[in-house]
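All protein chains but one are shown at their positions in the complex.
Think of it as A, B and C in the order they're written, each chain with its own count starting at 1.
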Amino acid sequence: MITYPSERVETIIGMIREFMKKEVYPIEGEFAHKKFGELLPLLNEKRAKVKQMGLWAPQVPEEFGGAGLSFIEHAYVSEELGRSPLGHFIFGAQAPDAGNIEILIKYGSKEQKARYLRPLVAGQIRSCFSMTEPEKPGSNPTWMETTAKKDGDDYVINGQKWFTSSAEGSAFAIVMAVTNPDAEPHMRASQIIVPTDTEGFNLVRNISVMGHVGDNYASHAEVLYQSCRVPQANLLGPEGSGFVIAQERLGPGRIHHCMRWMGIAERAFELMCERAATRDVAPGRKLGTRQIIQAWIAECRAEINAARLMVIDAAQKIDKVGAYEAREEISLIKFYGAGVLSKVLDRAIQVHGALGVTDDTPLATFFRHERAAHIYDGPDEVHKVAVARRILRKYGLN
Amino acid sequence: MITYPSERVETIIGMIREFMKKEVYPIEGEFAHKKFGELLPLLNEKRAKVKQMGLWAPQVPEEFGGAGLSFIEHAYVSEELGRSPLGHFIFGAQAPDAGNIEILIKYGSKEQKARYLRPLVAGQIRSCFSMTEPEKPGSNPTWMETTAKKDGDDYVINGQKWFTSSAEGSAFAIVMAVTNPDAEPHMRASQIIVPTDTEGFNLVRNISVMGHVGDNYASHAEVLYQSCRVPQANLLGPEGSGFVIAQERLGPGRIHHCMRWMGIAERAFELMCERAATRDVAPGRKLGTRQIIQAWIAECRAEINAARLMVIDAAQKIDKVGAYEAREEISLIKFYGAGVLSKVLDRAIQVHGALGVTDDTPLATFFRHERAAHIYDGPDEVHKVAVARRILRKYGLN
Amino acid sequence: MITYPSERVETIIGMIREFMKKEVYPIEGEFAHKKFGELLPLLNEKRAKVKQMGLWAPQVPEEFGGAGLSFIEHAYVSEELGRSPLGHFIFGAQAPDAGNIEILIKYGSKEQKARYLRPLVAGQIRSCFSMTEPEKPGSNPTWMETTAKKDGDDYVINGQKWFTSSAEGSAFAIVMAVTNPDAEPHMRASQIIVPTDTEGFNLVRNISVMGHVGDNYASHAEVLYQSCRVPQANLLGPEGSGFVIAQERLGPGRIHHCMRWMGIAERAFELMCERAATRDVAPGRKLGTRQIIQAWIAECRAEINAARLMVIDAAQKIDKVGAYEAREEISLIKFYGAGVLSKVLDRAIQVHGALGVTDDTPLATFFRHERAAHIYDGPDEVHKVAVARRILRKYGLN
Partner (left out) sequence: MITYPSERVETIIGMIREFMKKEVYPIEGEFAHKKFGELLPLLNEKRAKVKQMGLWAPQVPEEFGGAGLSFIEHAYVSEELGRSPLGHFIFGAQAPDAGNIEILIKYGSKEQKARYLRPLVAGQIRSCFSMTEPEKPGSNPTWMETTAKKDGDDYVINGQKWFTSSAEGSAFAIVMAVTNPDAEPHMRASQIIVPTDTEGFNLVRNISVMGHVGDNYASHAEVLYQSCRVPQANLLGPEGSGFVIAQERLGPGRIHHCMRWMGIAERAFELMCERAATRDVAPGRKLGTRQIIQAWIAECRAEINAARLMVIDAAQKIDKVGAYEAREEISLIKFYGAGVLSKVLDRAIQVHGALGVTDDTPLATFFRHERAAHIYDGPDEVHKVAVARRILRKYGLN
């Protein structure tokens, strides 16, 4: 039973849904194989319309220039935006900027807010988040090689990062680096703002991902920090709090992420049903009369419902008792939701036959890009192990 | 996030949980391989205690002798009772009596209520429900061979039924039989009360199910109705409404059923975790330190949560808009819940190793008896097809 | 493409198949819920017929009283016998006697052969194998608590065993016990013959398994060895070789075991197809016209073929290079085959609907008894880990 937390959200959802169908879906085809930079002028036109509608940066408090939705409200909005690969970008709610905005709101100094937060929310600049390292497992975020050493009033940063998404064209990066190597593991790293024009910030390459080198916002950079020097004033929050901030960034953000997946899953489900209802498999016989297809539709419906209810349940728990107390629920939706997403996409493609692997529908784009859902923000397996250990502790296993 | 609809329910759940651990779990072992009749004296002692606690027949309105819980409240109670194969029986909430009680409350005449309902609620008599036929698919309930023909003031019933569960020792059966063969399919059958001592009510055999012929309450009879004559006053509701009444009986009842499954799944999960946390696989190494086991625990946790949230969501929808409007949700939990149940049981057994197939835990009993969850009340596949067709209709496929 | 290794085998298979249909299938129903002891006279009649056919103890060399089939030949025979839960017993090829016969042939002294092997092959006595302990994981066979200490000319055995299958009515047990506690782990235990009438051999109980305490051959005993004294002449092979002998017993035996599973799977597949082809789901519409059922049939066919080819491939490898070199293949079929078996049984039951959980077909018996296929002779997970470690060693991981 899909219900919304308030009438206000219901109205907003209605507006977004209409906008998506009219303005966003028609341009998706180009996104699949064109350069992002080429699309940008068109996307900026769409962004202007969103601003006019008053829905720009829906998750950002009004005082910082957003639409001021609550955590729970934005969950539902994120679901709607997720229905298109372009949704979040067009509404100013895209990763990694959204996460960086959260950090800057919570930990940014007055100067940092003025210089980085304002234009970022406004969509005048973009940013990136530089945490993952190629030689260290993302699943173990306290194990990191990049260092930031104090030197006079500066930090001097050295290290190699990759999957610094959207670095190309970004104004600044938020970099995770070890500042306190002798502290206990969770207190070693800090988050530091590094303008991308700083000497020693070297964008080595955009990594080719699933067949695309990508460009601009739609890219994943390998970045080499070589004696990259920034003022200590660029530190975010207290020194050594990098891991804690990262957790805070990830926790509730995962809800919006998972709701984005739900949006993708719903879109795929819709496409699958439309195809099944209209495609002839024999003269006068629609594909949807076939029991195998019917079974898939029912199973997908059940699993999307299941995942969605779990995400909303986790969101409510975060809202009530905080992300820390809800970390079991967050981990559960992370892997369960990714599993449902992959399964629904796979079946939606199969129902489309040859059309399913083309870019005439957004399914192939989703299929390529969302494979990573099982990997980023902690691979499925890491979440499973973490959940199980926590549960087994209640049974006396340490 | 497990929350209860009211403090009252929470208190009751606490009471039940304690009772189950102290009074019910210890006698489960005997249930697995003993005759039910032999256990009955012991079970009746337990039933007496439940009555003293004021929790007898929790789902039955107080005016008819029960504890008067609401539909939603009983869902949570059913979950708790489901944790043991003996729970529902000991609390006077067992199928098929619970369903028959519902029918009698809603459709029973004053006389029927006095004669059948009162002693049934009180646990003085038992009853059975005689619908399924061996030669006709249960999935197509309008296709039935048993007939009830009017003759004077009586109905004369002829036909063969099976899986008339708990017929042995029952005081009466509610029989589905075709009374109006020329009506449209859904209006052909009626429900009629048949005392089991009526001539022509022939209990042919208790069917051997999963290795047990069974006896008494724990049995599934094949019944041959041979010119079995009962007064027309034994008709329940209007003639031809048998199918409608059956649907009403099944719809909300499925919620309690599915919550019972959740109770089983939670019990199995608990046993699995206890075993993992305490069993040595090597000197000083517990089974629960193994990643494969950890992955199972996390996956089971996710899936039980998912199924449980779906059942509660369906219950709330029934409560708000009725079972008819919620039939998609009901079908979804029917097959999704059965799937989760089977998977959790299977893994719980595997974690127990050889112990898992013994009757030293209730897992093997659950494994044998709950395989039928995929079959009774409509096989999974029938629900899947029904859901998909309903969905595809919205996309224009008829 | 099912082919047989020789015309001789093809002829034997034909004979067995006919015998099974005519003599064995009709009595299966009784096996499900009757005491084995009650069935025994009937089974002995069948055994007599098998002896007349010259197919008794097919896997045992002619010099010891069997039909003398080769290792590979018996694989195919085992498949055929596996089609009924009674097949191996009726043909004198049942576990655990078959394994004990192998040990006695290979390691038995002249006296042991005369006293135990001859009557065992002849079916005059039965035996059991006492290895598994309740408090120690079967997956770690070198970790064992039962001891056999030398005292004069005797061993004095103390310890607790369970799943000593078929102990009730057995003339002797082969017991695994630690004789050399200070040797390296794989050289600590020995196998010793213990007549079951020896003082200190205490059959504590037949464990209730999947709802049945069982009896006679069809039972799984818990045995307490209390100062159980047997002559040292009862030792099998050299002292400390218990583990090696157990491996030898299990390795090639697993092939026959897995082929038995293939027989079960084929039987279930056959029943599933027969049901699908003949059961009406609507007037004039057979169940087998439903695509969901069709998909299951095709998937089961593929997976049975896959598993069967793997078993035969493993058998050929054993035949060529020995069980030790083929241990990867053996582990693979152990868990892959068990998985296929469970899946086919589950689907065959589902296709039968309510009939599937009754004992009117052998499916429910298979479903209950073969759940253990994932557990005995090493749980699936232990085999998976063993295979992976061996593979990863080739990639440099130790």
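Just so we're on the same page, a contact is a pair of C-beta atoms (placed from the backbone, for glycine too) under 8 Å apart; a residue touches a chain by one contact, two chains touch by 3 or more.
What you see is a predicted model, and the numbers here were worked out from it, not measured in a lab.
Trainee: Touching the hidden chain in the complete assembly: which of A:138, A:240 or A:337 does that?
Mentor: A:138
Trainee: Going by the contact rule already stated, which one of A:188, A:212, A:308 or A:327 would touch the omitted chain in the full complex?
Mentor: Counting the whole complex, the residue in contact with the absent chain is A:212.
Trainee: Hey, which chain C residues sit against the chain that's not shown?
Mentor: 1, 273-274, 276-278, 286, 288-289, 291, 293-295, 297-299, 301-303, 305-307, 309-310, 313-314, 316-317, 320, 326, 328-329, 331-333, 335-336, 381, 383-385, 387-389, 391-392, 394-397
Trainee: In terms of residues, what is the contact footprint of the unshown chain on chain B?
Mentor: Those residues of chain B that touch the unshown chain are 290-292, 295.
Trainee: Contacts of chain A with the missing chain: which residues?
Mentor: Output for chain A: 29, 32-33, 132, 134, 136-140, 143, 162-163, 207-213, 279-283, 287, 290, 292-293, 346, 349-350, 353-360, 364-365, 367-368, 371-372, 374-376, 379-381, 384-385.
Throughout what follows, only the chains that are shown with their structure count from here on.
Trainee: Closest chain to the protein's overall Cα mean, using per-chain Cα means, please.
Mentor: B
Trainee: Using CA atom averages as chain centres, what separation in Å is found between chain B and chain C?
Mentor: That gives a centre separation of 37 Å.
Trainee: Determine the centre-to-centre distance between chain A and chain B, using the mean Cα coordinates as centres, and give it in whole Å.
Mentor: Here the centre of chain B sits 44 Å away from the centre of chain A.
Trainee: Quick one: chain A and chain C, Cα centre-to-centre, how many Å?
Mentor: The mean C-alpha positions of chain A and chain C differ by 53 Å.
Trainee: Touching two or more other chains, which residues of chain C qualify?
Mentor: Residues 290, 292 of chain C touch two or more partner chains.
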